[in-house]
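For this view, one protein chain was removed and the others were kept in their places.
Per-chain residue numbering starts at 1, and chain names A, B, C, D and E are given in the order in which the chains are listed.
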């Protein structure tokens, strides 16, 4: 089965950002997402949710270009004031053309 | 500590497939799996579960060859009619010989 | 946006180890972690938790050196008697200097 | 009581109002939704309470009283998937897989519709037979199997088996339905209820009976939310399925009232039997259909079941079957 | 009853003791915590029970009795965010964002404080007006909007919009607050309660009323745990916020007692109105503030709301407002 090299963008953020981010990912060109409820702690001790540490992890598989746009968007708009991390991993996707 | 290069196969699928897939992964040579409850949306708006968007993420660490077999199996049997994504990531595993 | 190449260390372990591990990760130099409740099965049929298969997944983004230390620590202290897996993935992190 | 008064009474009952609230919450795109585990907890509680009480009452029923109604129930379980399939396939021009998939849902039964009809009948002063929950368990699975068997006519090597993995056998599907959550809780509850009897039931009655109606309203709130999240699919299913989702319950409900009457059921019993026959499963059927008929579009069967037939029965169907049963009972 | 006896009675009430237990569990670093879904389930249950009962009682209230109290409530919703903002900004020297963010919380209301004050008033032999839950819904959102509007004075192109993504509009925030869980459950419950009336309420009463006080204690256990996990932040918020978190509820509570008295509320009604005005939101306000004023430090508003003002009202504030209402009522 042919696989396509694509980018897996992972974002861990405060729950309050989730729905907004999902909308924005779509606008930026992602064809889908996978969302996981997680607990996270980092350098910023924000505790912005009622239950401290509650976070959401968003993963999306996108082209190199879209991954750049997502990263830029998050770094510009959310890094300054929100508890958020974002990273990119190389991945080989089955029927990858579906996701570009 | 020695690490072994192996493949991390990630599958996100409809919950109804999960138990079947777990059995099949074992038959195909995976020594284990990690299962996460997620919410996912993609290009196929199937909403096949009672609560729309409910999905399961299966991860397994396997050899290159087994990863090929898993990918082939999924692409052939589940891609046509089910909401499912599968991708492969390179990874270095501690005591990797356990998983081959 | 500049990204920094770092290591994503993933550990899946018995729930009983989680809080201890989180403390140890910090001591070993990780600046944060992301924790997910998962279900897992592997070669060791330990069933050490009340509900069989209940596991926790810990992810942390660290420098190459810290990743080595974490891996060593886990292999030495937990591999012999506990149900645990650990692997390292390459990743590009936004504003990566925060995590070193 | 006039028909209008009865409809009004039903519309202003807590369960219908809470369903409407859930629907409304989804319409205004509220974030409100019951946590998944609460939803599961409520459904476990409701099914178990139903089974336990049914078992206690069954322990006081005679076998002979049960025989005819049971027969009639099995008959309904065999007829309803076929009528559904035929109308979908030949009137609605659905594909074989889609027709069979939807038919499996209408051949089975929705436990919440059952409960709602029971509550309605009681509020009308009727006393449905104590063995009605037993009939519910009889009706759950046959319809699914019959519809899937019809669908199997066209199943030809759908699933490649080269990669060393066997296709799921029919046995696996049968096993899955018979050991599914609702089946185990209902049948298990019945058996526990029969074994412990009234005496064992008394201490746990406050938990399983006192809270029942309140828990039911909470459950219907979530049902409303779930149905609401399917409303946007209504446009995608087309006008035929919409009409089908209202007409076929009326057909099946009417048939059930007559058969129930013939089998000697009370007015309350006929109403509940009709609601069962008229209802479409949305717990047991969907996974079985998804596994067996992957080509069948889930949007069709889930939307019809959850967003058309369930609300219809809740709001108008049940009072209708009751009126019919009432009319028949007094002739 | 002397003040001392009343305070003691309050301290030894199950809800205060359970809150203390939760706090204590956190202090000894116990792993105890309610599962998230249980916490959500309890809050859904409590809000809905409050709404339903309030609706049933509202259906028996006259509109004229409601008019003045409603007016006074809206007045409080407009005054409290402003007093809060002014003291934070000019006495406390907080940044505009922080001051506005905290003010949004104190301009809104905490439903649990409402419930606790109602229970307290009833235990003192008072009968707060049946429309108090209606007032609660009126007080929830205006204060948030007013505080955020103040904060908006300084919002200048905070969020870049280059990447093709629009900034969240005010409409989105308004929508979010009005369709938030607590709003839908309270208002929805009220409407359902009004529609079904006492008759529809009777069968679900055991569930929604019988278990209410017990469920409340369980909820307060978790509130104690949550408050406890914020205790370490107390050092980080500084002495001013600590004093503010106690002084401003006294100020708002006193104002509310007088206004409530003027509007013709009973002693019980005045007590509950005061508790509402004195309380700080910690469900509806935080996400709205977080989205609109990202520069505002969540540690400030959540700690003040959860770890200072809530316990203060629970333990000392409510009895205080009651005494005041009592004194005023007998003059």
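Quick notes on this structure:
One rule holds in what follows: contacts are C-beta pairs under 8 Å (C-beta built on N, C-alpha and C of every residue); 3 or more make two chains touch, one makes a residue touch a chain.
For clarity, every value in this text was computed on a predicted model and none was experimentally measured.
Here the chain not displayed is in touch, across the complete complex, with C, D, E.
Contact with the chain not shown here comes from a single listed residue; of E:170, E:199 or E:213, that residue is E:213. The omitted chain makes contact with just one of the residues D:122, D:184, D:231 or D:316: D:184.
Interface residues of subunit D with the unshown chain, by the touch rule above, are 35-37, 40-41, 44-45, 48, 175-176, 178-181, 184-185, 188-189, 191-192, 195-197, 200-201, 203-208, 210-211. Counting the whole complex, the residues of subunit C in touch with the unshown chain are 14, 16-17, 20, 24, 27-28, 45-52, 54, 69, 72-73, 76-77, 80-82. In the full complex, the hidden chain is touched by subunit E at residues 12-14, 17-18, 21, 24-25, 28-32, 34-38, 41, 210-215, 217-218, 221.
Everything below uses one rule, namely that only the chains that are shown with their structure count from here on.
At the interface between subunit B and subunit C, two copies of one sequence, fewer than half of the residue numbers in use appear on both sides, so the contact is built from largely different positions. With respect to subunit B, maximal separation of chain centres occurs for E (centres as means of Cα atoms). Greatest Cα centroid separation from subunit A: this falls to D. Centre-to-centre separation of subunit A and subunit E, using mean CA positions: 34 Å. Averaging C-alpha coordinates per chain places the centre of subunit A 40 Å away from that of subunit D. With each centre defined as the average position of its C-alpha atoms, the distance from subunit B to subunit E rounds to 46 Å. Subunit A has residues 36, 72, 76, 89-90 in contact with two or more other chains.
Among all residues of subunit D, those that touch two or more other chains are 31, 36. Chains that are in contact with each other form these pairs: A-B, A-C, A-E, B-C, B-D, D-E.
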